[in-house]
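Excluded from the complex is one protein chain; the other protein chains are retained at their positions.
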Amino acid sequence: MWREIDNKLVREFRFKDFQEAFTFMTRVALIAERMDHHPNWFNAYNYVRIELSTTEGSEMVTDRDRKMSHAIDAILE
Amino acid sequence: MWREIDNKLVREFRFKDFQEAFTFMTRVALIAERMDHHPNWFNAYNYVRIELSTTEGSEMVTDRDRKMSHAIDAILE
Amino acid sequence: MWREIDNKLVREFRFKDFQEAFTFMTRVALIAERMDHHPNWFNAYNYVRIELSTTEGSEMVTDRDRKMSHAIDAILE
Partner (left out) sequence: MWREIDNKLVREFRFKDFQEAFTFMTRVALIAERMDHHPNWFNAYNYVRIELSTTEGSEMVTDRDRKMSHAIDAILE
């Protein structure tokens, strides 16, 4: 479900409503603090779009991003 | 699972870890703001205890508490 | 600080770090649930961009958006 677009891992999520979407975002925020790796993300009501990338000189997808994408997927299982 | 103890509706929850517990709490907080009715609650790592009651002169369990308990249960379904 | 761009109220915020930015977002989320009016927003680490608009046939800025922008400003005072 994650696609690599312009050197970023990107996934879109749709939830029932804002409550469910923001609850998911809080879980991602806690993961982000623990991993010390933070998403670029957009939310509109029940829609969340997450972009993961690492800046090492230029922007690229690294193992940190892949690890975080797996941790995010695990929330929804 | 909710028990009525000392004029309060009480339920205990156990989650996998703190992340999961606090994510649940965020959802309850959003419900509380929407309902304008707020829990008394305690958290220790993966454990959450919620007490619901309404103060109308004295403390008692009212329909607002029952409605909120149902909304909380619906999170976990 | 809010500007009206393309029929939306838009404001950008910069915080010390992700913790501070996401804490702010949680407060906005609680306001949104209480007002039953939700932002379109983007976050990257310490940066938050909020767009407020109302869809009534077409997208426009209404009093609901202005009221929400004031409530958001009040967080930071």
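Per-chain numbering from 1; labels A, B and C assigned in written order.
To be clear about the criterion, a contact is a pair of C-beta atoms (placed from the backbone, for glycine too) under 8 Å apart; a residue touches a chain by one contact, two chains touch by 3 or more.
The shown structure was predicted, so the numbers you read here are calculated from the model rather than taken from an experiment.
S.K.: For the chain that's not shown, point to the residue among A:L9, A:A29, A:V48 or A:V61 touching it.
M.R.: Hidden-chain contact among the options goes to A:A29.
S.K.: Extract the touching residues of chain A with respect to the undisplayed chain.
M.R.: Touch set of chain A with respect to the missing chain: 26, 29-31, 33-34, 36.
S.K.: Applying the definition given at the start, please give the residues of chain C touching the unseen chain.
M.R.: Residues 18-20, 22-24, 26-27, 30-31, 34 of chain C touch the chain that is not shown.
S.K.: Tell me, which residues in chain B touch the chain that this view leaves out?
M.R.: 18-19, 22, 25-26, 29, 32-33, 38-45
Assume only the chains that are shown with their structure count from here on.
S.K.: Mind checking the centre-to-centre distance between chain B and chain C? Centres are C-alpha means, answer in whole Å.
M.R.: 28
S.K.: Averaging over Cα atoms per chain, report the distance between chain A and chain C in Å.
M.R.: 21
S.K.: Counting only residues that touch at least two other chains, what does the list for chain C look like?
M.R.: In chain C, 26, 29, 33 touch at least two other chains.
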